[in-house]
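Since the structure comes first, as structure tokens, the remarks are kept for the end.
With one protein chain removed, the remaining protein chains of the complex are shown where they sit.
Each chain gets a letter, A, B and C, in the order it is written, and its residues are counted from 1.
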Amino acid sequence: MQNLKRFSQNYGAVLGLVILGLIIAMALAAPLLFPGNPWRTVAMPLLRPMENPDFLLGTDMLGRDIAAGIAHGAKVSLLIGVVSTLVAVLIGVSIGALAGFYGGRVDDLLMRFTEFFQIIPAFAMAVVLVAIFSPNIVSITLAIAVVSWPGVARLVRAEFLSLREREFVQAAIVIGQSGPRIIMTQVLPNAISPIIVTASLMVATAILTESALSFLGLGDRNMMSWGFMIGAARTMLREAWWMSFFPGLAILLAVLAINLIGEGINDLMNPHLRGRKK
Amino acid sequence: MLSFTLQRIGKAVVVIIGVIILNFLLIKLAPGDPAAILAGEAGSGDPQYLENLRAQFGLDRPVPVQLWNYLSGVLTGDLGFSYRNQVPVLSLILERLPATLLLTGAAFAFSLATGVLFGVMAARYRGSALDSIITTLALVFYATPLFWIALMSVLLFSINLGWLPPFDMETIGAGYTGWRRALDIAHHLILPAVTLGLFYTAVYTRLTRASMLEVMGLDFVKTARAKGVPNKRIIRRHVLRNAVLPVFTFASMQAGQLVGGAILTETVFAWPGIGRLMFDALMQRDYPVLLGVFLVTAIVVVIVNFIADLLYRIVDPRIGIA
Amino acid sequence: MAQDAPAAEVTPGGALNMIVQPEPPMLIVGLNTQGPTLYVAGQIYQSLLTYDASLNPLPQLAKSWEVSEDGLTYTFSLQEGVKWHDGEPFTSADVVFAATEFLVDAHPRWRLIAEAYVESVTAPDDLTVVFKMKKPFSAFLYGFELSSFPIMPKHIYQGTDYRTNPANSTPIGTGPFKFKEWQRGSFIHLVRNEDYWKDGKPYLDELYFRVIPDAASRSIAFEQGTVDVLRGGDVEGFAIRTLTALPGVESTTAGWEYFSPQMFIQPNLRLEVFADRNIRKAMYHALDRDFIVNAIFFGQGKAARGPFSATTMFHDPDLQQYPFDMDLAKKLVAESGIDLSKHPIRLMGLPYGSTWDRLAEYVKQQLEELGFVVTIQAVDAGGWLQNIGSFNFDLAFNFLYQFGHPAQGVSRNYYSDNIVQGTHAGNNQAYANPEVDALFTKAADAVNQEDAAAAYTQVQEILAEDVPLLWTFDMQNTTIYRDKVKNLVRTAIGLNEPMDDVWIAK
Partner (left out) sequence: MSSAEAPLLSVKGLSIPLPPGFDRDYAIKDITYDLDAGEILCVVGESGSGKSMTANALMGLLPSYLKPSDGSIEYKGRDLLSRSEEELRELRGREIAMVFQEPLSALNPLMTVGDQIDEVMLVHGETDRSVRARRVMDLLDYVGLPDPKTLKDSYPFRLSGGQRQRVVIAMALALEPSVLIADEPTTALDVTTQAQILDLIKRIQQAKGMGVIFVTHDFGVVADIADRVVVMEKGLVVETGPAEQVLNAPRHPYTRRLIKAVPHRRAEDGADASSPAADDVLLEVRNLNKTYRSGGGLFAKPRIVPAVQKISLTLRQGQTLGIVGESGSGKSTLGRVIIKLTPSDGGQILYNGKDIAPLSPAAFRPMRQKIQMIFQDPFASLNPRQTVGRILVDGPLANGVSRAAAQRRAEELLARVGLDASAYKRYPHEFSGGQRQRIGIARALMLDPEVLIADESVSALDVSVQEQVLKLLKEIQDQLKLGMIFITHDLRVAAQICDSVAVMRRGEIVEMGPPSQIFDAPQHEYTQRLIAAIPGKGWDPQEAAQGSYEETV
């Protein structure tokens, strides 16, 4: 409750929530606002924004409605962002938790393994994975997850390493709780805030990565996503600026919003942490 | 120091071998037979021709044998032979590596310098309009797709204003040498390096700001104030050094990521580096080249981390002996 | 097209800047005959012949040639005084080496011809080469330009492993320009061959082929004057319109007659739905190919009128046509009694840029309107080749060069014994019609052109009725160049022709 109040005082975070809320609403309402398929030709190609009041954001070279694309694309972009993050967090938390909690040889082994993934540039790895397993929404999502978990693993490991030494964890050992139970009930709940903050940033990064993949022609051709729209529009940058401008703006707003929320959570968490340490 | 170096080298070798094996297996997992693709490109595909190609590239042997051959090749400095370019992989990569090192190095230096500068300014004037402007800009650049920035900056600075060349690494055919050439390359470097670096500028700005604020709250800063040290000097002598260390460490760990970003930048700016080489190799299923690029990147990253660690040890007395 | 300028006007010297896209893997045209390789290597290597816009043979390294009455002996007389770039003389031995060793080993098309038709290749003297045939081959004389018959230096390659020969990094040819430098990822630099066998030529001092991976950047490069020439495919269709409108810029669609690429949609006939001819016809009717050409390809092409490109020999202008008619298409589907929604299909586009993506999106739309459930299968270049070559596709985009003669560029798509894995240029859809096989063979083996023409007309009619492929459009490639560049496109192989006549007005 108190947290909620503190959060609401963080204007940036509230703004982020509002923007994200609008984007989610748009994604959900897309089938109502723009019924049918966003790939359909609905008007003259290359209408400028506002030129025709029915197509406020203009149309692309095949006469498809940009606004419809953005509304439908919101779903795909958010979906990829959220699902890939969930998968990455799942992998990262499992590996980080085991390494951090058990330490020693387990830690060594898992961290070396993590390093293998970390040392290859994430985007390059994602490109390879998507290309190799042929671009579709599943391979894209998984590829993004595969390259983004090491960060989570490291973070969780560090958290677990320090939490493991905390007295309340020691107390849990002393009263005879089992290792897995301690991880789940004692340590993890206390590491959740930084995980959430990181995850929120990862959603943002995932949306960016998806768009970059699309830009390289490694997007899912059956899904209208923002990144795909920019990728498709980039060669027409000079003839039809609006084709890439609006999806670019949408990405920027979404990422910005998620970031602001993440930072809000971060701020929320920090005084809390300080209070706990004192 | 020697034992540290040895230890790090030992660790690095393990990591790099791990990376090789991981990549190798990944690529073996991939559907797509390089020989078939090569044959396809040449327009022919009778089985005998395919068999010849496979035998020539050693693709007909079992995977563990291939892996072993590759590994032992790598140990002797032989990264294999490019199926497609008919050139030893190592020479192909070495030819392209300097361009990427230059690009990513410049982007790295640019982002670190500007990031730290802006971060310090924002933290120093925390809560002021300047702070708001810097943090907002950092957020915006953090959230803007790299390629979008690249395209827009070409539009603005090359086409509309005509200040900066939009692609290539130097003026081809101009035949510049010495200083003239260096200047020419620097001129071509500005756009790609800045666009590649902007995202990291944003990252480092935020990191530096947070780190500065944290250090500012530490006890020894209070001690310095109690000594009567002027504010400027506190920031410079006490806060900055302590705050920048973690930023540097983070940056060195991130250095490899720049190579990922270079794929996009090199594409847009026609920069002849290994990012683009990697992408082409991938598209053509030229796996030895792909593996080689990954390997070389990993080695570069390991070296960068090592140098960073070494510097860290020199700058931070606490780690020196531990 | 041969616009030879009066010699007085010519201002020799200067450098010509071009773009090579994508960067070729190598310049050894004997080992790789892809477009980019040919573009650059065309200035270094040469072949015996070249062809004018109407596909009549013109001399190149062959000064003249004779065909015996029975069509079984071809005799070429070579140019005198031709030297390889390393100073060695070029002789008939090099041609024999190419025809009997190098190309048989490394060149897929030549090997097939050589195996099927060529009895022997001999060199009675240093400047004469004689091909003796097993049986007549009406297309034989159309296979002697660079992409079909590149001549490689015997003294460098004989007895070596061609692929790993260290000389591959410094190509040695007979052409007007010599290899100087290749900065991978950046540019290829050729310089004037001082010892070129045509006196006083070439006019240009230097050629630069730049590597610019991004299409938008390429069009900027031309606009800003960094490059002087854009080859077809260098920039996207809509950019062609804006670039040609610039002052001082000229363009031509000539220079592709020999290749005449035709784009088609390839249904995998192994699938039950596609095995039904009515369904294929319905799909064909469902596509507005004029829209494709005009809206998607910005006018760069012409709707195809049959299996033979309209610019090639033996094209039959009176074939049965399949105009855009969605109602008729739906009726055909209804007649077939097949429920298309029960047959979800994958559509594999071409990985060559956003225009092709748009085409895939459009085709998907149309087929879905017809009742199909379509997923676009996104692939990269490697994946596309892999899938086509291993028949792992439902419906694929493809395009093929026609190489001047149906026997070289068309029949390969329909021969039932060409249903082989590992190539994108075979009968990948698995079309088998003995009648078609027989007619193609008959045409190819014909001694005189009339017999060939009759057979080809017949086979076109059968194919037009069968629609094994959905011939979509004859591709058009526009070459854009600054008007100061003279004599650029002169023959049917366009920019692959040695630029020994090209000059830049000062």
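Throughout what follows, contacts are C-beta pairs under 8 Å (C-beta built on N, C-alpha and C of every residue); 3 or more make two chains touch, one makes a residue touch a chain.
These figures come from a predicted structure and were not determined experimentally.
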Omitted chain's touching partners, listed by label: A, B
Of A:M50, A:L90, A:V138 or A:I173, the residue in touch with the unshown chain: A:I173
Among B:I185, B:V229 or B:M253, residue touching the chain not depicted: B:V229
Hidden-chain contact residue, picked from the options B:G77, B:G178 or B:P317: B:P317
Chain not shown, touching residues in subunit B: 3-4, 6-7, 10-11, 218-220, 222-230, 233, 237-238, 241-242, 245, 315-318, 322
Chain not shown, touching residues in subunit A: 166-168, 170-178, 181, 185-186, 189-190, 275-278
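Just so it is clear, only the chains that are shown with their structure count from here on.
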Whole-Å separation of chain centres (CA-atom averages), subunit B against subunit C: 39
For subunit A paired with subunit B, centre-to-centre distance based on mean C-alpha positions, whole Å: 22
Subunit C residues counted as touching two or more neighbouring chains: 216, 351, 380, 382-383
Touching two or more other chains - residue numbers and ranges from subunit B: 31-32, 151, 159, 267, 282-283
Partner subunit A, residues of subunit B touching it in the complex: 14-16, 18-19, 22-23, 26-27, 29-32, 139-140, 142-148, 151, 155, 159, 253, 256-261, 263-264, 267, 275, 278-279, 282-283, 290, 293-294, 297-298, 301-302
Residues of subunit C that touch subunit A when the two form their complex: 215-216, 236, 238-239, 242, 295-296, 349, 351, 353-354, 357-358, 360-362, 364-365, 375-380, 382-383
Touching residues (chain side subunit A, partner subunit C) in the complex: 37, 39-41, 45, 61-62, 131, 134-136, 217-222, 231-232, 234-239
